[in-house]
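I have a structure I would like to understand better, so I am pasting it below and will then ask my questions one at a time.
The complex is shown incomplete by one protein chain, all other protein chains being positioned as in the whole.
Per-chain numbering from 1; labels A and B assigned in written order.
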Amino acid sequence: MEKHKDGKLVRREKITALAFVSPLIIGFVVFTLICMIVSFAWSFTNFNPISGRMKFDGLERYVELFTHPTYKKAFLDSIVNTLFLLLSTPLCIVISVLIASLMNSKKFKGKTFFRVVIYLPAVTSVVAVNYIWRYMFEENYGLINAFFHANIPWLTDNTLIKVAMIIKNVWGGIGTQVILFMAGMQNISDEYYEAAELDGAGAAYKFFHITLPLVTPVLFYTIITGLIGGFQLYADVELFAGGQYGSRTIVHFIRNYGVGQNLYGLASAASFLLAAVIMLITALQFKFSKWVQYTD
Amino acid sequence: MKHMTKIFGVALSLVLGATMLAGCGGTGGSANVDPFVNDYDPNKEYNIEFLGWGDAKEQAIYQRIINDFMAEYPNIHVTYDASSAGEYLTKLTGEINDLPDVFYLPDTEFLQWVDGGHLLNLLGENGEGADLEALSNVWDNAVNEYYYNPETYTLGKSEGAGLFALPKDQGPFTLAYNIDLVNEQIEKNDLQNDEEVTALFSGEPVTWEVFRSAMKKLLVGAGENVYGIPYYELEHAVYSNNATFFDETVTTSTLTSTAMVDAVQFIGDLCTDGITPKDGLAGNGDGADNAFYQERALMTFVGPWDFATIWEMDGFNVDILPVPYGPGPDREYGTEDDGKSTAFIGSMGYCVAAKTKERGTSGAALMLAEYLCFDESAQRKFYSFGQCVPNLKDMAYNEYIPDSLGIMADEGHTAPASRHIFIDIVDGFKDENDKIGGKTRILYYTYLTSWRTNLEDTINQSGLYTGEKTAQEVLEAFEPSFQASLDEMNEYWKG
Partner (left out) sequence: MEQTIKKTNQVLSAVVLGAMYAVMIVLAFTMIFPYIYMVLTTFKPMQETVQAGMHLFPVHWTAEAYAEVWELVPFGRGILNTMTVEIPVILVGTFTSALGAFAFAKMRLPCSRALLLTLMSSMMVPFAALFLPQYQIWSSLNLTNNLLPLILPGLFGNISMVFFFIQFMGGIPNALLEAAKIDGCGYFKSFVHIMLPLLWPAMAAQGVFWFLGIWNDYFAPSIYLTREDVMTLQPLINRLNATQGGRDFPLVMTGAFLSSIPLIAVYLIFQKYFMSALSITSGIK
């Protein structure tokens, strides 16, 4: 009897929960899922919307990405570039955590000012940010080379262009992350620190044993969204790197070789391969998310 | 296993069905050469849409010209929309099932679009279609580009071909030089009476050898970061050496033919000579332009549209030159197969959507396309705006070259002094003695475009510029991939 009642309550809770997430599900199905299915179906065809041709080709497009003489090298190189550029995600997180904990220390005055300043890049339009940085990295007259009295070919060398992009992206990314981490840190009760201080703990101990564990939810969020975003880097390639060979990412490949050529079969195949990899990585992170600590 | 395939098949057909229902199947038509039927009735009201691209200033010019058109035909109301150049084709692809009545199409995309049956044949019977007489005053090459015969897969004017667009402009792309910087170098190195240098700036085409030698002399003492030219256009080298990328039917690669190899080697030699930078500013967007504007290059490639920028730069004096030519397949000058100074020309077409037939707006749409393509007052406004050379032969020769109406002088600027070279290029090769001409950019001839990017990337990354590899080696290594691209394109096109 008791058990039955409980079951009913649980069921009611489950139904209510479903009702609460239903707007998300409806939005997802209507605006994304249908298009995803359509696009997924295209990846098994040679669909070209302009010529109007569509022939079922099985896994041909997926195979082509790795074997076709025209696409293979471009595709594989774009994977290497994307992975290299992903370095900006951990870099950005490490720097942001450090800055946030600096700014969160009680002795530090002028939080508001620094917070506003640090966030400026995030408020500026992507186009402007990319143009300005392109300007600053310019080989002959750029301010960065002028500052170091060097002649470093940032924008034309296949590796340096990636380094420049990482620098720019860390610059552009820390504003948001510092704010997120500061919000997380301000939620940590002072009692923890006071207790640790009584035990004679130093700053490093407090950082690694109190601050860091307690911001793990924010850390988890920034890692996941950082990786998802990092895998999909595109605007920088066009606006900042001007399509330079060493800067081309997977999404650039999709836009350039797929959509740009109306080869929607190929574009879709590459997109879903990419999505599958991101999904796998995200799922694994969720699976091994025990390190994320919540209060309670 | 059998079950699995079956289930998979059913699922797939369901999804494909959904695809069709979602309206994503495309029209799947094929080019149609039915004669144009004029459905225009002067007593009826028309609403037509025109989609283009351009920045705010260019859009303002277009809006003015369209207003003139509407004033002339008050019963035709034109809605003019424009997106940015970068997003234009993406947007147009999205509208594939419901295209605007009139729209731009770059000639590099023409083959796919005409093959997909989206463009209306503008040739009619009994004078119903495009005004061929007026078109005979438009550059021949520009008009011929948009003929296509779907039966024989032939581009260009031929028996049974339809006309699927009217040219917007012919944007010739040729060499420009910084007058003051060049003069400075001439004086510095005492080259006033140098035969090769004088020939280079005479306005007559010179050979590759003269070009290289004159540039080397000019660059002496120019400074560490100053180059002759930031990069060299592949097509200009290939076309001007009488070379080809593929055979006439676009089926077999000719990348390793002597003329082609020599053309690419010429670009490599410019680099090893120090005339172009080794890091290959090619394909690096504004890098090349910046080098020129920052006076780090004596020359660069420009189109008429670049002069809108140059005019705004006080004291920056630029004139244009024809491109140099190579010895041709036999590697000897003075023979019959010598290359001729050939620039690539590329245009955009004003297309009328096939859908206008159903909408009953074909006639009105064609009238707008014709107005934009060859109406005299419209053409005058376009060239005075400084973005292009006139489409009309007589206007180009009688008005644009001498600036007889003083329009460009009034605007406070003038097209380059040697602007007749632009005209010489778009007017093609008239006879055997004509030394300067133009040829449509190579992507016009192929169904897909990635091979060109690939070829350029391969050359840029190959070590050709540092002299580690020869053009022969680079092209031989690339040829199998190129042939595969050609096969793929033909499968798409004719398969």
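By definition in this document, a contact is a pair of C-beta atoms (placed from the backbone, for glycine too) under 8 Å apart; a residue touches a chain by one contact, two chains touch by 3 or more.
Everything quoted here is computed from the prediction, not taken from an experiment.
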Worksheet item: Of the residues listed, A:L65, A:L85, A:M136 or A:A241, which one is in contact with the missing chain?
Response: A:M136
Worksheet entry | Selected residue (touches chain absent from view) among B:S83, B:N144 or B:T198 | B:S83
Fill in: Hidden partner chain, residues of chain A it touches
10, 13-14, 16-18, 20-21, 23-28, 30-36, 38-39, 49, 99, 102-103, 105, 107-108, 112-129, 131-133, 135-136, 138, 140-143, 146, 171, 175-176, 179-180, 183-184, 186-187, 189, 217-218, 220-221, 224-225, 228, 231-232, 234, 251, 254-255, 258-259, 264, 267-268, 271-272, 274-275, 278-279, 282-283, 286, 292, 294-296
Worksheet entry | Sites on chain B contacted by the missing partner chain, in the whole complex | 22-24, 51, 53-60, 81-87, 90-91, 93-95, 97-98, 286, 289-290, 293-295, 303, 305-306, 308-309, 312-314, 316
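We take it that only the chains that are shown with their structure count from here on.
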Worksheet item: How far is the middle of chain A from the middle of chain B, if each middle is the mean of its Cα atoms, in Å?
Response: 38
Fill in: chain A-facing residues of chain B, complex
12, 15-16, 18-19, 22, 24-29, 86, 89-90, 93, 96, 109, 112-113, 115-118, 225, 279-281, 283-287, 290-291, 294, 296, 448-451, 453-454, 457, 460-461, 480-481, 484-485, 488, 492
Practice prompt. Please give the residue numbers of chain A that touch chain B in the complex, ascending.
Written response: 34, 37-38, 40-42, 44-54, 56, 68-71, 74, 138, 140-141, 151, 153, 155-158, 238, 242-245, 256-257, 259-263
